[in-house]
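Worksheet: the structure to be examined is printed underneath.
With one protein chain held back, the other chains of the complex are shown just where they sit.
Letters A, B and C name the chains as they come in the text, with residue numbers starting at 1 for each one.
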Amino acid sequence: MSGFVPQFRPEHGAATPWTVLRPGGDLEPGRSPTLDGERLRAAYELMLFSRAFDEKAFSLQRQGRFGTFSPVRGQEASVVGAAFALDPARDWVVPQYRELPALLNQGLPLEQFMLTFLGDPRGGRAPDEVNVLPIQIGLAAQLPQAVGLAWGLARQRRDAVVMVFCGDGATSEGDFHEACNLAGVVRAPVVFLVQNNGWAISTPRARQSAAASLAARAPGYGMAGALVDGNDLLAVHEVASNAVERARSGGGPTLVETLTYRLGDHNTADDATRYRPTDDLAAWEPRDPLDRVHTYLRSRGLWDDPHDAAVRERIAQRIEEAVRTVEAVAPPGVEHVFAHVTETPSPRLQAQLAELQAHGGAR
Amino acid sequence: MSGFVPQFRPEHGAATPWTVLRPGGDLEPGRSPTLDGERLRAAYELMLFSRAFDEKAFSLQRQGRFGTFSPVRGQEASVVGAAFALDPARDWVVPQYRELPALLNQGLPLEQFMLTFLGDPRGGRAPDEVNVLPIQIGLAAQLPQAVGLAWGLARQRRDAVVMVFCGDGATSEGDFHEACNLAGVVRAPVVFLVQNNGWAISTPRARQSAAASLAARAPGYGMAGALVDGNDLLAVHEVASNAVERARSGGGPTLVETLTYRLGDHNTADDATRYRPTDDLAAWEPRDPLDRVHTYLRSRGLWDDPHDAAVRERIAQRIEEAVRTVEAVAPPGVEHVFAHVTETPSPRLQAQLAELQAHGGAR
Amino acid sequence: MTRRMTRMTMLEAINTTLRGELARDERTMVLGQDVGRLGGVFRATDGLLDEFGPERVVDMPLAEASIVGASIGLAAAGLVPIAELQFLGFAHQAFHQVGAQLARMRYRSQGRFPMPVVVRAPFGGGVRTPELHSEALEAQFVQSPGLDVVMPATAADAKGLLQTAVRSPDPVLFCEPLRGYRLVSGEVPDGDAPVPFGKLRVARAGADVTIVAWSAAVQVAEKAADLLAEEGIAATVLDLRTLVPLDEAGLVDAVASTGRCVVVHEAPLSAGFGAEVVATVAQGAFYSLEAPIARVGAPDTPYPPGRVEDLFVPGVERVVAAARETVKAA
Partner (left out) sequence: MTRRMTRMTMLEAINTTLRGELARDERTMVLGQDVGRLGGVFRATDGLLDEFGPERVVDMPLAEASIVGASIGLAAAGLVPIAELQFLGFAHQAFHQVGAQLARMRYRSQGRFPMPVVVRAPFGGGVRTPELHSEALEAQFVQSPGLDVVMPATAADAKGLLQTAVRSPDPVLFCEPLRGYRLVSGEVPDGDAPVPFGKLRVARAGADVTIVAWSAAVQVAEKAADLLAEEGIAATVLDLRTLVPLDEAGLVDAVASTGRCVVVHEAPLSAGFGAEVVATVAQGAFYSLEAPIARVGAPDTPYPPGRVEDLFVPGVERVVAAARETVKAA
């Protein structure tokens, strides 16, 4: 009989998620928040903004005024807590598609984002000073790109950190692996922010991987891995800040897994009631990431009814303004099929454009 | 300041490799060998066979009588120890390209293997009762296939274990990740046998991944991971047997990393002196996997000079016989370009064959 | 003998056929992202999990290469995997497991491991999907010797070709037109009605010009033929059904008989499969051709976002214009 026991075992993948702000809105004893005062209020306002935009986008989509859209609902602490660990003036965000507040925090105008979801190619152009890559539909494809970006910025000594988002589903793609491994090898200043929201469309996290946690993959790439309550704004911010500091100080990449939950459908084309156990929702709704920040802010005297009303009004107006702006944009034409394909269009491309234009844009 | 320390850290990827037979040929105190007597002698004979074939293949290649070939030299304990953990009558081997003795142990005629490296398509056909897939050139591509094979055999309740080999270099491919993850999810009876021989052509292991060990990736897939001295036949056999048992008893996949060293060039087209530090070789040559088994066998009275001579003679004859056989095979013709592309060739394929045949096989 | 028929959409035809094949042969299994509990993002596999259980209808991790790679191994183990890639656009993630692995395993193993694997993948424009969901990538898969490439256009063919695909001893890439899933419907024969690969379908006959299409472009060609008929131009419309194997003889004959040809496809023009059609016809029907063969394809640009996709995907008017010009040409 063999005396051998494998050195690495499945249970080594488990860890206790870091928490700071408990679901009731009080602090975990002995933990001190890394976000406070104005910054904390700003973070919460961005969370509220995200929630409000989700609702607006849903209703616009139902009226045929918006495209297929993936709401952030339930994951606001995860996205905003992480984004607030960055310095938008020098750091970059590389998104998947469900991180609107992180993009806004970098300075992306809401209108750009909306144009994209309206199916307008011009939405893809972020202003030059906004440090973001376009949203990514090909799952995990953005990950090696983010590593290259971080590595390239570091090579030019540009004191920048790249935070790249992906979902629990995306971590199963080969690109996830190749990106993490490369990041370890070149010690890229990158933070992999895995939002584990429990689902990849209808596929539950347990079916996505047998790993006890996804953060457990970090040592396999020679990097640090962190597991955090993704519905806890303060915990996410602390863990993300720790990762950003590590990257900035030359300590290399970190794999952060935020344990959160997608409270809505996968997107506006999905119907989660087909696959989601009802007790799942019941368990997670009381852990809504907005509630606990709200309670905490109030308990600290940083939020009150008049302020709440003012913020909500401001948000509603900003969203309405953006809707008006994008709806007033003249629809794109056939030239927007051809613009920006290459710097100089080939003769064949020019001929194709001419031919389609001759058709008066008709098909 | 943050009180947070990542739960998973790079140093968690380190482990002490399992050893049984020390480089001097004596047993590690307190360890008991899982191979002995006739089985041990057979294992050593296969190692010798492999070493002899490497030499023959090299000289044939230099004479233009053999194709580009990757020698096993230095990795014999890793391949043979692992292969001997299988029951060839029901278990499968899915190779990369550097595991000849494992294929022979499954029952593959040496001639088949040689035909492949002679560039004859017919080499790809293993006899139906030999449980192997063809060798794989696309690195890591065999891994998800092996998982599918193991899963499919399990679905049919065929009490079979699949052992799939790959190199340290191949572990960086996305396919490695997807395969490991899927194996964990479906609890496939598969053993991933990673031969970490220190190099992927000229790329040293340290440049391949920042991970302290590759076995450390196992918990990230919810499976067991084992690190073993790959130049120690007995340790490899024990660790591989443990993994095979786990798979067979429904305990799911295992990731085994054998720490070994490629003593030769990457292949007959390579020149390792261009990139290999000389002290590297100096450090590893005394750890030759054959020597310690030889010493151990002699110390146990299982090997002596007459036996040694007889074995070497038997091996030389078998190899000579195979060389004669394959060199007598009539060269393949244009029909071997077309045979086995699909079950029934399309009219276009038939016409193409007819056209090439009309050219009398001339180009 | 009259055959019983049922009217259904393409999607229903595919769902029914999968159910039938799973019932017929217990070696078959369905695997892919969200194919189980959800029944697929388009419901193509709706109900199969409940009927055949989780061993045979499998929700896979989100990793396309492993879906195809595992299918290879499952086939080597003696099973008949019917894999789904959620969109053909994500078949790129599995590209190395298709051409270099799945398609050549029979050759590599010299016949020992045939690969009775079907890879289903929806694709195609006009339905306002997000980026990378609509691309017509069929031509990229044609250069994968050993792989059949099947592109049904009708509900009946969705069934008949899928039955053939599942029962084929060789691997098949089965591309389903998104646009047709619910919009295209028709009479579908009950029970066994496999449609052979490599036999094109004459969707309509006409003496003046031959329009060649496949998948959702067939309906575009048929509408174009309607409009052309109003102008007194009688068009033959060919539905190639399978690009590999190609019905070379049927194609060449049908073009030779009119002397004029238009090829329509959703993919960008350059190196689209239309080029192969032209090359085949220009060789085989050279002496019957009375005008240059026109190709109507998308421009050589990325598939653009929803608000401009109708300017990109070839539509009826471009086909009519091309046919008209072809017929007028000396």
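Basically, a contact is a pair of C-beta atoms (placed from the backbone, for glycine too) under 8 Å apart; a residue touches a chain by one contact, two chains touch by 3 or more.
Nothing here was measured: the structure is a model prediction, and the numbers come from that model.
Student: Check the options C:I67, C:L200, C:L246 or C:V264 and report the residue that touches the missing chain.
Tutor: C:L246
Student: Of C:R179, C:R241, C:R295 or C:R318, which sits in contact with the chain we cannot see?
Tutor: C:R295
Student: Taking the full complex into account, find the residue in C:G180, C:G206, C:G274 or C:G315 that is in contact with the omitted chain.
Tutor: The single option touching the absent chain is C:G274.
Student: Just checking the interface: what residues of chain B touch the absent partner chain?
Tutor: Spelled out for chain B, the touching residues are 67-68, 97, 116, 118-121, 123, 137-139, 169-170, 172-175, 200-203, 207-209, 269-270, 274-275, 331-334, 336-338, 341, 346, 348-349, 352-353, 356, 359, 361-363.
Student: Tell me, which residues in chain A touch the chain that this view leaves out?
Tutor: These residues touch the chain not displayed: 121-122, 124-126, 128, 133-134, 138, 141, 143-153, 155-156, 158, 174-175, 177-179, 181-182, 185-186, 339-343, 346-348.
Student: Counting contacts across the full complex, list the positions on chain C that touch the omitted chain.
Tutor: Against the left-out chain, chain C lists 89-90, 92-93, 95-96, 99-100, 103-104, 107-108, 131-132, 135, 137, 139-140, 142-143, 145-146, 243-244, 246, 267-268, 270-276, 278-279, 282-284, 286-287, 289, 291-295, 300-302, 304, 330.
Operating definition for what follows: only the chains that are shown with their structure count from here on.
Student: For this structure, which two chains share the highest number of contact pairs?
Tutor: Per chain pair, the contact count peaks at A-B.
Student: Indicate the residues of chain A shared as contacts by at least two other chains.
Tutor: Expected reply: 172-175, 207-209.
Student: Residues of chain C that contact two or more other chains, please.
Tutor: 61, 63, 65-66
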